[in-house]
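Partial complex: the chains shown occupy the same locations as in the complete assembly.
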């Protein structure tokens, strides 16, 4: 993962996609959260984070999309899985069609073995029980048994695509947590990681006050008193910052 | 909660929304169950029950719905949360748009601290993992990270609204269980609570007979023999009734 | 279950619906997996398998669909549940309308007591928490409290129907796992069971190789080397085959 500093990756692993969308909204981005794409299985203890490697599918055609095409190692779906660099997230454009699978347990296992950071699809997956138990982050539109050949023709890789209604350019930074998947334009990821971490630190402080009975007014968003108290708390807790 | 007797509240906490919709259907109500609204997280050991306090959202507008508006304590979303009376359920009209959040963990925590009985929205929530773990009943259209400002402008509170396709008038009684959320017109809540409790008592008896191998005919709905047996069982189990 | 050999039933209990849709795709079937129908609760340790017994619902009409009709034992919903042969799967056509229940806990319990193999509906169910805990396979479009009478008029049984967008003929073989429900045309079920079991055995072998680091090329789909290794492995593990 050469585009992001280790520190930024670390920040992105522990902030929420809610915080990230707020940081992006501050910068004028309103459409960065994938619709209809959810975590399969349970969330790991850290977010899925990695640059996007894209795979594009168009509707299948009966004469082209037959089982025999998988014998061809140049088939974009198979080649894509063998090409996604370690640490990257494979993002599949399935046009939001969840009536067939975009992949199953064997391909997902291969992705995991190859060191991918995760898989995102706005189509469905098959073998959903096996995949959910892999310990590998997968975000998708649900479970559907039919083979991809019935609906999806994988056509090319690492072009800009749409996924879940959001533009995904290769090497955009993909972050997934229990709320879903956010796409951070690559050139903004470093600064957003920093600002998001700071926002969450303050919101942790605010949440403590709210839990202790503070009203919203003056606390969330913070007024002067809360800001000062936060600054003092931060100096004490994170003296090196 | 001054509109319902303690006994009625207690009944409503332990009957199912299925039973309540049947009681409402008996009285001519066909559209009392919210569509597209589901429990977030696990069900508590009792239903969510409380009078409705409503919050209305209209579509956002780019020049009005900016982060700065939250500094205004009169903002209806913030004010609504500070105003909902203890024991009431905050019901949000988000026009069924689940592409952005209607609230997040801090506001929901504030609702809980203030003693609200629960929160219902036909939009989504952000920080869904945190909210699901709060031990506070939330029913919504799913999880979505983006801030409400992207889609929702909170405009006024405690007017009649629609939520999940159902009319909600302030102080209607809202009941939520694992099936979802039912809206009981306020003036009927007392009698429906009583009748629902009785219906469930009989259905518990019927279910025992079905589990023991009784056929539907004569048992469900009960014929004379079953009714008599139920009456005897009831006299024995609940002699004071 | 007289249409399928015990061996075929046993195969179908332990293969995935993903594998079954691939076997059906091989034979020219593209539309055999129900859309919008998912497992309620947790999967059992084996698939739901059984011949279809169908129940058809049309939209309700206010003057016909009243609570009193359940007193009539000839009501198709009640009669259907009393008629479905042991080992069969009750499949309900609810036109994909999930705004009301197609059945609740008492009827589902009766189905279980009568020895049905499971229940499938492209409508919703009520009492979803109770049903999910029954230890009886139910696949449906979700949870919805309102009585079926609000939307569904059960009209006849064991005619060909649509369910989840798929044609279901009486005695087609219905198989459900965590991905969902597949419909196998009755006359093909025996051969598909056999071929699916063999496909899964090979895929188990392939998955081991993938887990061990083998690339897709030559492994999935298997090339000559993998096929030979599989044949050797199979001879050793299943010498009697």
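Chains here go by letter, A, B and C, matching the order in which they are written, and residues are numbered from 1 within each.
Here is the rule we go by: a contact is a pair of C-beta atoms (placed from the backbone, for glycine too) under 8 Å apart; a residue touches a chain by one contact, two chains touch by 3 or more.
Everything numeric in this text was worked out from a predicted model, so none of it was measured.
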item	value
With 3 chains placed, the number the full structure-file assembly comprises	6
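The criterion applied here is as follows: only the chains that are shown with their structure count from here on.
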item	value
Fraction-based call for chain C against chain B, same above half, different below	different
Distance from chain C to chain B - Cα centre to Cα centre, in angstrom	32
For chain A, residues contacting two or more additional chains	none
Chain A to chain C touching residues, read off their complex	67, 70-71, 73, 78, 81-82, 99, 101, 104-107, 109-110, 113, 126-129, 142-147, 149-150
Chain C residues within the chain A interface of the complex	16-18, 20-22, 25-26, 30, 32-33, 35, 38, 43, 177-180, 182, 203, 206-207, 210-211, 213, 215-217, 220-221
